[in-house]
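One chain of protein is taken out of this complex; the other chains stay put.
Going by the order they are written in, the chains are A and B; count residues from 1 in each one.
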Amino acid sequence: MKLRYVVGGKVCPPGGEGVPPSTRTRRPRSRALCLAILALLPLAASAQLDIVITRSTQRAIPIAVVPFEWRVTLGLPYDFAEIVEADLERTGQFAPRGRETMITRPTRFSEMRLTNWRIMDVEAVLVGHVSGTEANPTVEFELVDVYAGESLLVYRLQSSRDAFRATAHRIADLVYEQLTGARGMFSTRLAYVQVTPGREEFRLIVADADGQNPIVVLRSTDPIMSPSWSPDGAYLAYVSFEAGYAEVFVQEVATGQRRPLSPDRTSASAPAWSPDGRFLAVARNVNANSDIYIYPIDGGSPRRLTRHSATETEPEFSPDGERVYFTSDRGIGPQVYVVPARGGQAQRVSFTGSYNARPRLQPDRNQIAVVHQQDGRFRIGLMDLRDESLRLLTDGPLDESPSFAPNGRALIFGAGTTAGRGLGVYFIDSGVMRLLRAPEGILREPAWGPYEN
Amino acid sequence: MKSLTTQNACLLILLALTVAACETSDTAAQPEPGPEPVDSGAATAAGGATAAGAGSGAIASGTVINREGPPVASEPGRNASGDWIGGPQGTLVIYFDYDRSSIREEYSQVLQAHGAWLAANQGQTVRLEGHADERGTPEYNLALGSRRANAVTQALTALGAAGAQLNAVSFGEERPAAEGADEMAWSQNRRVELVYETN
Partner (left out) sequence: MDRLKALIERVARSLRTGPGVRSPGANPNAPPLPMLRPCSWSVGGHAALMAFLLIGFATRIQTDEPAFGTIAIDGVVLDDEAVQREIQRLDELERAAVIEREQEVERLLEKIEEQQERQRQQEQELSALSSQAEQARQTLSEQQAEASRQLSAMQQQQQTERERLAQVERERQEEEERARAAEAERQAAEAERQRAEEQTRRLAEEAEAAQRQIEETERRRREAELAERMRREMAEERRNEAIESGQLDEYKARIRQRIESNWSPPGGIPKGLRWVVLLDILPGNEVDGIRFEAFNGTETDRRYIETAIRRSSPLPAPPIPELFERQMRLRYPPTEAGE
């Protein structure tokens, strides 16, 4: 898909016709009026009312995604808006108004009567149209702030017949970023393991972030575990039992080419990429003692990072690559520890409760997601690295394998609910959880891929 | 003589591990005071030491078992009643308590029989497959299955098997024996399977 940037940021629409008065032009007149009234009002005793705001309200933002007008002469109309709307709604941060409630279907800001949308209690409206040929249509769209009365985004994207869905996700990304300030994650991909009924087959699957377009990249009658995306999204590292024991493989996603990480075929698990993509941290089992080792991705001898008789596993690099977080049960129950990536003394990080495992760092935040167990329930928790406080995000009882979206605003995990196993997507800002389930078998061990453009 | 006392110690350690496992309320084993819990590192060291004296394992184990139950039959792998409890026809699954890799006391006779059988059949190899129930993280459970398999490996080497006969692997929670999200299923999945390999 080719993305052509045309205009970004706040751009007022060209041509004044039909443009509602902006706040700037409206203001002076009102101020003059205000002054006139000021003169009439005798009350000037105290300057102003001082009001202290104590909190905000968590609420899905009411928006409207107007169906894009199809101006392509030939071909079946493709509903870009529907996918954009679904992406935004899934986050729980937006409440799109139904199309049936729309009185008009404008295609650009200049055609809009903002009062109509205010009456609908809509804060932002996405409008657009598709033109050109069906093979390579051009999608133009505009995001409008109804209350400020201004256009927040004016864009034109070049799409192609086989990339309609990707174009729609890209639009959703741009809208999401404009409305939340965080980069959108709708154009990313997921990797996860599907286990068929009776555990006859294990499949490593790559799919779009919304679970659509699943592609099997590896089939095996032996278990597959712990998929992990390389930072550039080109490779997956994972554990396969095809040799009768746990072994780490690295596979190129696009070609399916793969190779074992360790030439001497030693048993290892829980691979995690360094941020520069040059190393994999793994848990290597020697004489039933699991420790963290660092493997160069291009071969070469591994380096032992931890040296302890307890179980050390589930490594995770810090974003700067300087530290490695991991799980160890050297104390009472598994807890999160951190060790310098070059080696050194490990320090305990988690202190709340007796079971905190599988750390995953939230991008751009000083928080880590962990699997927390209390009273037999395994739940995903978000731990603050500064004050060590823990916030439980999910109910469990058998949740595992958290993995953050690259923007840190959502995480996917293996959801073990009482209703069965699937993939849970938890949106941190809204607290909304969505469940992805397979038509057959169970889905587990998800890994959210990086940004891809 | 040295190896004998080492093996005695090893069995005591195994018992102690069982006792340690009793600390959690979800185990059925009876509480009993014992020595300090020993981590897997210590067990590894003990296992390494026993490997040297594997040849005299049968005598040693017989001595120990005499202390606790009726005299064992002379044929390796059978119990006092003559039933196979060790060897390919014996009891092939050792179950564990939740999040534990210590062998319960009830398996001492079984392991003794397997050790004796392996000592008597040095050409026979056995794969020890460690498993965990689905609770906890898959990677952690993989390590837990590994510890369980290793616990059995050490017991068997202490009881007469040679290290070369034993091949420990872990499947973590990936190959449950029973599907289901309840204690009934979980208790069947926390296990080490002894797979006698056909040559």
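Simple rule for what comes next: a contact is a pair of C-beta atoms (placed from the backbone, for glycine too) under 8 Å apart; a residue touches a chain by one contact, two chains touch by 3 or more.
These numbers come from a predicted model, not from an experiment.
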item	value
Partner chains on view for the chain not depicted	A
Touching the absent chain when the full complex is considered, from A:56, A:73, A:255 or A:418	A:56
From A:232, A:388, A:429 or A:452, residue that would touch the chain that is not displayed	A:429
Option from A:120, A:148 or A:297 whose C-beta touches the chain left out	A:148
For chain A, the residues touching the chain missing from this view	27, 30-31, 33-34, 37-38, 41-43, 45-59, 61, 93-94, 123, 145, 147-148, 178-182, 409, 429-430
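In this section, only the chains that are shown with their structure count from here on.
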item	value
Chain A and chain B, separation of their C-alpha mean positions in angstrom	45
Chain A-touching residues of chain B, taken from the complex the two chains share	39-42, 44, 99, 134-140, 142-144, 146-147, 149-150, 153, 168-172, 174-175, 181
Residues of chain A defined as touching chain B within the complex	199, 223, 225-226, 241, 244-246, 267, 269-270, 283, 285, 287-290, 308-311, 313-314, 327, 329, 333-334, 355, 357-358, 371, 373, 376, 378, 397-398, 400-401, 416, 418, 444-445
